[in-house]
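The structure's right below; bear with me while I get my questions together.
Missing here: one protein chain of the complex. Every other protein chain is in place.
Then we have chain A:
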Amino acid sequence: MHILDRRLNPGGKSLGNRQRFLRRAKALVRQAVRDASAQRRIREVDQGGEVSIPLGGVGEPSFRRSGSGGVRDHLLPGNKKFSEGDRINRPPSGGGGGNEGAEDGGGEDAFRFALSQEEFLDLFLEDLELPDLEKRKLTDGESHALQRAGYSTSGSPSNLAIARTMRNSLSRRLALRRPRPEEITALEADIAALERSREDPEKLQALRGELERQLRRAQRIPYIDPLDVRYRRFNEVPKPVAKAVMFCLMDVSGSMTEDMKDLAKRFFVLLFVFLKRRYKHVDIVFIRHTHQAQEVDEDTFFHSPETGGTVVSTALEEMAKVIEDRYSPDEWNIYGAQASDGDNTSSDNARTAALLTDRILPVCQYYAYLEVGRDGDSLPIGFINRETDLWRTYSRVRADGITIAMRKVRHRREIYPVFRELFQRSPQGTAKEATP
């Protein structure tokens, strides 16, 4: 008999099986991931976790008899009152009280399992990409970082690579057989002993000669030779800015219903998750506005009711102010996402356009405007394609050749397609143009 401890064996033996399963069930899992993400808070959306997919999609069929019809025999334990010949009504479930050999997992219509954070996000953001980002940042290229790039034989003393130098020195000393200090000490000790004992003068003579040779050799072969010296080498590489800030701007005036806010939230969630995948550090700034704007926290942003008129420029001003105060465009990638029902005080339109063109867009990586509408009022009869104040204003801005993404959304099922459209990976990498 042998007892083996297998606990220390490498785990994750079924990883390959899991990957195959996820690939197989990809479409189903993707849908489940999107459904699951709709119910979470912005910051929690990328936590991974449990999803549920329909069992039918990953079934393993086999030849088996159907569960109903025909003539069947049931043998059941626990008879209490029946006698032979009794007639019993069928149990309502139809299958009868005793289906023998219940199939494993049968009867469940959905299949639940947990995804890791990585798996979750991979599926969530599959095929999406930041538009035009890398290029712009690299050409700006203000910040550089030093990167280790091996060793060189010349350099400044502060970059001396001591370990490497000593390694070279040691191998050279070994190769040239430079006597080690211990060997010399040992020789000297031997000589001293012989001198004291005064025996064997011949050997003493030989040892003395040997010591002298060794000492000479040690002198000829330096401990550290200029040949050994190495310096750490650095290359300058342009450093991508690894921080991003996302501005969520939302109109919270009376005309924005809870449904509209919910639509906006979903869009912000997607953008947040997406940015988080690309940057080490992502800040979010929530700015809500009526006829005045204010920076608030997430809960207030989405849930506290406000009343008042609508002056969009206040929000843009607030955003510009926050950027000036805290987020220098040199260090931060700035993303703006604005959600509104499109109302604006008409006198404010010109100012809004000017603010956007002159102060916001020049420092932004990306600015998206999302116009939310009520479900059902998609096409008012007689007013085909009625454009809102804000939409017209932004369209004019865009007509001047400045990039700004604009979309209209009326139902939550449109959010994800719209988001995908905005960030779709395109062959040219310039996927910013937009039509509603």
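Points to keep in mind about this one:
Keep this in mind: contacts are C-beta pairs under 8 Å (C-beta built on N, C-alpha and C of every residue); 3 or more make two chains touch, one makes a residue touch a chain; residues count from 1.
Everything below uses one rule, namely that contacts and distances are computed from a predicted model.
Name of the non-displayed chain as stated in its UniProt record, restricted to "ATP synthase subunit b", "Spermidine/putrescine ABC transporter permease", "Nucleotidyltransferase family protein" or "SpoVR family protein": "SpoVR family protein".
The residue touching the chain not shown here, chosen from A:Arg72, A:Arg177, A:Arg213 or A:His303, is A:Arg72. Where chain A meets the chain that is not shown, the touching residues are 1-7, 9, 11, 13-14, 16-25, 50, 58-80, 82-90, 96-102, 105, 111-114.
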